[in-house]
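Before I ask anything, here is the structure I am working with.
One protein chain omitted, others in place.
To keep things simple, chains are lettered A, B and C as they appear, and every chain counts its residues starting from 1.
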Amino acid sequence: MDARLALAGTRTETTKIEITSNVSVGDKQLLIVGGPCTVEDLDMMTQSASALKGSVNCIRGGVFKPRTSPYAFQGMREEGLEILAAVSRASGLPTVTEVMSERHVEVADPIVDMLQIGSRNMQNFELLKAVGRASKPVILKRGLCATIEEFIMAAEYIMSEGNHNVILCERGIRSFDSFTRNVLDLGAVVALKQLTHLPVVVDPSHAAGKRELVPDLALAAIACGADGLMIECHPRPEESVSDARQALSLQDMCDLVKRIEPIAQAVGRTVPLAKPAPAKELVVSQTLQSSARNVGTTAA
Amino acid sequence: MDARLALAGTRTETTKIEITSNVSVGDKQLLIVGGPCTVEDLDMMTQSASALKGSVNCIRGGVFKPRTSPYAFQGMREEGLEILAAVSRASGLPTVTEVMSERHVEVADPIVDMLQIGSRNMQNFELLKAVGRASKPVILKRGLCATIEEFIMAAEYIMSEGNHNVILCERGIRSFDSFTRNVLDLGAVVALKQLTHLPVVVDPSHAAGKRELVPDLALAAIACGADGLMIECHPRPEESVSDARQALSLQDMCDLVKRIEPIAQAVGRTVPLAKPAPAKELVVSQTLQSSARNVGTTAA
Amino acid sequence: MDARLALAGTRTETTKIEITSNVSVGDKQLLIVGGPCTVEDLDMMTQSASALKGSVNCIRGGVFKPRTSPYAFQGMREEGLEILAAVSRASGLPTVTEVMSERHVEVADPIVDMLQIGSRNMQNFELLKAVGRASKPVILKRGLCATIEEFIMAAEYIMSEGNHNVILCERGIRSFDSFTRNVLDLGAVVALKQLTHLPVVVDPSHAAGKRELVPDLALAAIACGADGLMIECHPRPEESVSDARQALSLQDMCDLVKRIEPIAQAVGRTVPLAKPAPAKELVVSQTLQSSARNVGTTAA
Partner (left out) sequence: MDARLALAGTRTETTKIEITSNVSVGDKQLLIVGGPCTVEDLDMMTQSASALKGSVNCIRGGVFKPRTSPYAFQGMREEGLEILAAVSRASGLPTVTEVMSERHVEVADPIVDMLQIGSRNMQNFELLKAVGRASKPVILKRGLCATIEEFIMAAEYIMSEGNHNVILCERGIRSFDSFTRNVLDLGAVVALKQLTHLPVVVDPSHAAGKRELVPDLALAAIACGADGLMIECHPRPEESVSDARQALSLQDMCDLVKRIEPIAQAVGRTVPLAKPAPAKELVVSQTLQSSARNVGTTAA
């Protein structure tokens, strides 16, 4: 496998990638990304950031949504990017969102702090090259049936264009059993940590597909050496416009980070838990307050 | 599944799609697409068209190549499109080539007769929408681990943008056994013929990954009702710059179409075999004769 | 792979295996096995044999049933073997039934004409050795996720004990899509025909899991070189005690054999279709007429 940029070679340490001046990944402190599957409106994003601040160090929210059906809600698009920006300014949390085309890269790169390539596009090579020319770090999700080698080579595509800030994300692979949505492949996480020098994070939400399985899988991911987690949570999970079955409540998300702490310590890592202090309401600009509230509940 | 355009509903016949004035798919005559994985130079394309004319009714050749490695040969791109056009003019065979981005659609749509969406891009929704606005029919290949429902919904994405000329192509799915490259899922072909009104063709080359398995799988595909075949063949298979292990020789390809004929008849179909007449050398314009001969043999 | 007995080596012909004095497999005439999933009572077996005689050359029926649940009906066992024997005497059709333990081999070997090893037991090595010491030919079904190499080595286990009459049966493998019950792997059939000298038959019923997909897959199997078929059919499919969704009616089974005939001819084979003559009612011994009629409809 000719992955001259991604393979560890003789390097023994994970490459530390700076997301903002005070948040990085690949270092002692874990990257904990929380937030909803989809940016639905300003209100729910503000609520999410308020509740999660002090427990996570990055907020997620999809604005360009890859949906199986062309008739399902496709995301708030540019308007959603503005919401992410406003929430980030108010909360201080860096943001990440998925991009699905070269045009999305153009509009999202100046606004969010990390770009995400989703599973369905892991081998969309033109898109990989486009984020390879972007200015922000890229979270690259493993394809639904991508081999470990194909996954690494997809990272290499991005890096070969100049953007070396790639974070690999294991999020479950397709298998024969439909009890869990996908099968979380932690063996791949261990292998990727050994083969490459890139940070590796884990998304247990899409792997499990059922919220009651998410917390224990998150603990497992940290125990085996993952550099972070990406977990879906929502102010009212059952009302989420997409992937409702797998989202944690905001409270459960905060509780989970507390459960992760002793595991993190056992493997020499720390979690971004704030020292206990009353969480303040976030104040966001009035102009954005008018954002659409009802994007409609659409099936996946 | 809300595939209001793709599902058969009460229709009992396959939709006939015209590719050119005298070649169509979904009708009594089978669509037989032959040609190399990659357009390597004008010479090999001319040779291929010369030999295949009279046995196939469409020629394929990749000019934008999805390669696992960013360092592998990525295709002749625009120059390759010109070669396809020249070969089509000389042979009378319609052409098909894969597109991987919206820009590829823009440049290929005016030149080739069909656009192909490859497996890796089956859920590249922005690309699906782009070919949905193109003027030519689209061969949509099933993703490596796409469900039948996801496959149909991907066709629906294209159709929902206005282009109703979609041909589904089963090309093997990922499985646990590496003896064959993929597993040809003819059950999906039978199911797709029953569920949708779209023509369904089969690519046994990528499914098998070994040329000695291709002919018998081609016979099976026609026996179970496929509307056509897409088969890789090459003047010197062992020298192919990509997928060398699975390409048939041009002679074997022609022999295969003869073997298909009685199976086609048994299920009420015909093959595009010309009445025996001496095949003439194709004459192509001099300007193209200078096209690159050696694109370099690069590993997949 | 050290399969010194199963591999083709320099042999170019399939080994012909005689099941009875006038039925064999691996020869020009196809082996067509029909019958219900489960022997439910004498009546339905007599009806089946009456209707199928003239269209098939072997009858199947399970008497030891591998059921996912210990509380599901486990088969008529020894009583079922007597029914098979009676029906065979009356119809002249040879019989095949599955065995799941060494004790089953002991009781079934003297009564039926072929022993079947089911998918779940493909690597039950002690059982393979036991049928390797039996007197009757063995149909060995591929395991749900057995590689081609493991499948051949399982045949080798049987052959290494002295019984060289092994027939390989492809019956679908597990995959990620639940639209079809399993994925029929005809690439494996083509590969097995090339790698080994053993006859290879196909069971499209368990592969498809839906009766409307069975006939077209049966045609495909014959087109690609299979030496026979094993298809579930039932006098009243919807009332079958097991696998009701995939069984053909007896009439549809007979019609299917007629549809297979031209495909068989196209590949140089024949089907065991009798010359048109009025099918006579079978007469079976009175003692068996009292067999249980209602074994109860139990879920799989």
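Everything below uses one rule, namely that a contact is a pair of C-beta atoms (placed from the backbone, for glycine too) under 8 Å apart; a residue touches a chain by one contact, two chains touch by 3 or more.
Everything quoted here is computed from the prediction, not taken from an experiment.
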item	value
Contact partner of the left-out chain, one of A:Asp185, A:Asp203, A:Asp227 or A:Asp243	A:Asp185
Selected residue (touches chain absent from view) among C:Val23, C:Val39, C:Ile83 or C:Met100	C:Met100
Touch criterion as defined above, residue of C:Thr38, C:Asn57 or C:Asn121 at the omitted chain	C:Asn121
Touch list for chain A against the chain that is not drawn	145, 147-149, 172-173, 175-180, 183-188, 190-191, 193-194, 207-208, 212-213, 216-217, 219-225, 262-263, 265-267
Residues from chain C at the interface with the omitted partner, ascending	2, 66-71, 100-104, 120-121, 123-127, 129, 144-145, 149-150, 153, 156-157, 160, 174
Absent-chain interface as seen on chain B, which is shown	145, 174-176, 178
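Keep this in mind: only the chains that are shown with their structure count from here on.
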item	value
Chains contacting each of chain A and chain C, listed by label	B
Classification of the chain A:chain B interface as same or different, half of numbers criterion	same
Between chain B and chain A, distance of the C-alpha-averaged centres to the nearest whole Å	37
Numbers and ranges of chain B residues touching at least 2 other chains	145, 149
